[in-house]
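To start, I am sharing the structure in question, which I have written as structure tokens.
Just one protein chain is left out here, and the rest sit where they should.
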Amino acid sequence: MLKIGLLGAGRIGQVHAVNIVAHPQSELVAVSDKFPEAARSLAQAHGAAARTTEEIIADPAIDAVLIATSTDTHADLMEAATAAGKAVLCEKPVDLDLKRAVDCLARCEPHGRPVMVGFNRRFDPNFASLKTAFDQGEIGKGELLSITSFDPAPPPVSYVKVSGGIFRDMAIHDFDMACWIYGSVPEKVTAIGSSIVDPAIGEAGDFDTAITTLEFSGGRMAVIKNSRRAAYGYDQRIEFLGAEGLLVAHNVLENTVEKITSAGATKAKPEHFFLERYAKAYQIEWDSFVQGVQGKGDLPVPLKDGINALVVAEAAALSAREGRTVDVAREIKS
Amino acid sequence: MLKIGLLGAGRIGQVHAVNIVAHPQSELVAVSDKFPEAARSLAQAHGAAARTTEEIIADPAIDAVLIATSTDTHADLMEAATAAGKAVLCEKPVDLDLKRAVDCLARCEPHGRPVMVGFNRRFDPNFASLKTAFDQGEIGKGELLSITSFDPAPPPVSYVKVSGGIFRDMAIHDFDMACWIYGSVPEKVTAIGSSIVDPAIGEAGDFDTAITTLEFSGGRMAVIKNSRRAAYGYDQRIEFLGAEGLLVAHNVLENTVEKITSAGATKAKPEHFFLERYAKAYQIEWDSFVQGVQGKGDLPVPLKDGINALVVAEAAALSAREGRTVDVAREIKS
Amino acid sequence: MLKIGLLGAGRIGQVHAVNIVAHPQSELVAVSDKFPEAARSLAQAHGAAARTTEEIIADPAIDAVLIATSTDTHADLMEAATAAGKAVLCEKPVDLDLKRAVDCLARCEPHGRPVMVGFNRRFDPNFASLKTAFDQGEIGKGELLSITSFDPAPPPVSYVKVSGGIFRDMAIHDFDMACWIYGSVPEKVTAIGSSIVDPAIGEAGDFDTAITTLEFSGGRMAVIKNSRRAAYGYDQRIEFLGAEGLLVAHNVLENTVEKITSAGATKAKPEHFFLERYAKAYQIEWDSFVQGVQGKGDLPVPLKDGINALVVAEAAALSAREGRTVDVAREIKS
Partner (left out) sequence: MLKIGLLGAGRIGQVHAVNIVAHPQSELVAVSDKFPEAARSLAQAHGAAARTTEEIIADPAIDAVLIATSTDTHADLMEAATAAGKAVLCEKPVDLDLKRAVDCLARCEPHGRPVMVGFNRRFDPNFASLKTAFDQGEIGKGELLSITSFDPAPPPVSYVKVSGGIFRDMAIHDFDMACWIYGSVPEKVTAIGSSIVDPAIGEAGDFDTAITTLEFSGGRMAVIKNSRRAAYGYDQRIEFLGAEGLLVAHNVLENTVEKITSAGATKAKPEHFFLERYAKAYQIEWDSFVQGVQGKGDLPVPLKDGINALVVAEAAALSAREGRTVDVAREIKS
């Protein structure tokens, strides 16, 4: 039974808490949060203790920590936790600053503890099925990958300003998916962006709509479409053209009911946002971490993969700014 | 080049006229109608002559007639045309009276001319694909066939009164489909009906909604659902459960466009009625007739099949009337 | 916090145990089973005690029992539990014998305790959405309801012999759905059956394939198709034709991935069987029971509804045996 400390009792921390508790091989023993009341409330609901982050990291009885705090604390906490001998599952991104993320990797590695980044989408059963089908050769050589990733509504501009921008904050999930599916990092990145959804996002120096193309070795390509607003909910789809066919992971709909009237045939919308769409993915993610820490199978999403996604985000931001293709190896230092 | 006389210049006659003209091996030479003006107008549009039915049947230069007149004239015209040595394609049903239909068969057969009944649905590319897949063993032994057959709106009560009733007029298409797909005639028929769509139809002694179950030899079954009203258009679907799987022929939609908004994901309705849904089927039906008459392949839908469908309709009407299963061989004389 | 005793630690008992434990307002305190080892093992996994059924029913600290034992014990246990003042959720069916079920209702009612029957499908989010849409008038007056209900594979013949037959054992779920959706009990029932899937089932006096039509007041109809074998998994669908349109609840597929190659476009099969398809329904069912017992909202699926479904099953069995429509009120005593 793995004893877990949860750092961060916000929305995503609460999702993880339930999965930690429900897993037969993990036990939630302590919760911390910068708002002690939040930690107390969440701890109480699950029979755990509310403690400080420092206490949790220092407690030798705790085997692993799940970092669900604000992004600016991720790197420090990963370093402290691994130094204290703990396994770590850290929410994405590693850091908004690529150099800081690279340093973090360098500091964590010597401790030899498992460090996993929370790219939850890899654990979505639909995307995982697509990846498995591809790996089993069902469409032959992969040639053109397309990812559609739209949020239901833009975040507040105040969040946009500290988010690191659409590429580091939002598209980073999709960059990870592309690298994961192709099993490599792109050689070239080209991106365009606009702020057509909300001009205030443009005034804050960010885009709300973007298209990024990735060129992998051997002529393999990917294109990622991002928008901060899809009026119909969370649009999360993948298409992959290979030499022998096409794989598509369609959206997950709210239900299977169809109504057909003189106005047409209407089905449900996609699941509204990530908590609904990826509920199952979060469960599987946690199980994968638990298995990996226990040495059963590889640990998925090692910290290095979190760096790779950041590298692509950095390149995309540079490309969109300068209106040209960016050569990743030559221009982005990691 | 087959020279064709078209008997009947109404709605369905007009559909056939275009297909006769467009076919490279058939030529429309004459058109008749009980309203001479209708014959004239249709003939003129296609460079044919308007003549009387008697003239057409008597003309030795005409190879085949297409009978698209009112139902009560079908049997007489088939007999006269075959006696005059013509090949015949006759719209369904053969006759509303089973005995008259049986007599017609007996009188036509000695002339040795091809006589085909216009069960257009057999030529629908979707239903034909389902039939081919079944015949090729793709779902193993057929066990449970389901046919959904709803019209967009009920006909006028004046038509209902002379129609022969929902089983002989509407479900007869579906009875033919079931016999054709299974390749046999059912042993038992059980039907229920109501007039929930329009009580006036009930007052006219007919049903507007009916469910018929058919029992074929060896425990094979079929169920046919009929309604005179589907607010969304013409609902024409088949499902077939076999030992190794399910075949489904879905509706044909008006187009492939989907709109996804906060209200859901909306696609087009099914094609509105038979002229739209079966446009392609009518073309293929005509081509099949032309090929069959020319001795290329069997003539599909021989007159005998038209009788079989009537037998099932008779049994269904009797079953619904008496609230019991009807034994076809024992109770229906054909 | 509702304290729960679970009677029966078999497959379905285990499903319920997890939901009892996971629910914030219920606590699993005791488990019994005719195999004490099964009770011990399940109890241990969830921090509950293994006890005898008698002890659980006699324990005043237990608020409610969930009866997941074999069918022949249901009625006795419902009576004993309600007599002991407990709320009850009992798996379907109430009893294979209609008279015994009717007596059970008569004996339970005086104790005034909530007794709910586990018709899990009412809680399936898809079927519930269809029901809600209908109740909100989205297709107008309901006219023709169609239920497709196929199991992935037939049970062993040994089970078939004690099952009560396809109508009481399997179709009973669908009879409940039809009564629930229409909000009434049918006036007439007509059924046909065969043993085309496995002749041994026929030799055991049962059918493996059946079609039942139900006639409700006012000309409203339903048709239920049952097969013990769908090679592709658990086929659970509903279609409902109303005056203004059609509602369809499609199957739940294993995932959303589609593969398109020269062989066609392939999606996943339906979820394999009831544990997968109705996992969510069992959770919602339990929550509904907990809310109902606590007086928040009506208790869904009262015992009387379990009797009604049995009445229809009885009528269907009689109809299939005698080849005629059965008048429910006149012929089936309840």
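Points worth noting:
Per-chain numbering from 1; labels A, B and C assigned in written order.
By definition in this document, a contact is a pair of C-beta atoms (placed from the backbone, for glycine too) under 8 Å apart; a residue touches a chain by one contact, two chains touch by 3 or more.
Computed from a predicted structure; not experimentally measured.
Note that of A:2, A:83, A:197 or A:299, the residue touching the chain absent from this view is A:197. Residue B:245 is the one among B:10, B:155, B:202 or B:245 that touches the chain missing from this view. Interface note: of A:150, A:167 or A:180, the residue touching the hidden chain in the full complex is A:150.
Between the chain not shown and the residues B:25, B:70, B:217 or B:261, the one that touches is B:261. Within the complete assembly, A:246 is the residue of A:128, A:157 or A:246 that touches the hidden chain.
With the whole complex as reference, residues 139-141, 143-144, 146, 148, 150, 188, 190, 192, 194-197, 202, 209, 211, 213, 215, 218-221, 223, 225, 227, 229-232, 235, 239, 241-246, 323-325 of chain A touch the missing chain. Residues 22, 125-126, 129-130, 133, 138-139, 244-252, 255-262, 268 are the ones on chain B that touch the missing chain.
Although one chain is not displayed, chain C still touches it through residues 231-233, 253, 260-270.
Going forward, only the chains that are shown with their structure count from here on.
In this assembly, the C-alpha centroid of chain A lies 40 Å from the C-alpha centroid of chain C.
Note on chain placement: the centre of chain A and the centre of chain B lie 57 Å apart, centres being C-alpha means.
Within chain B, the positions touching two or more other chains are listed as 231-232.
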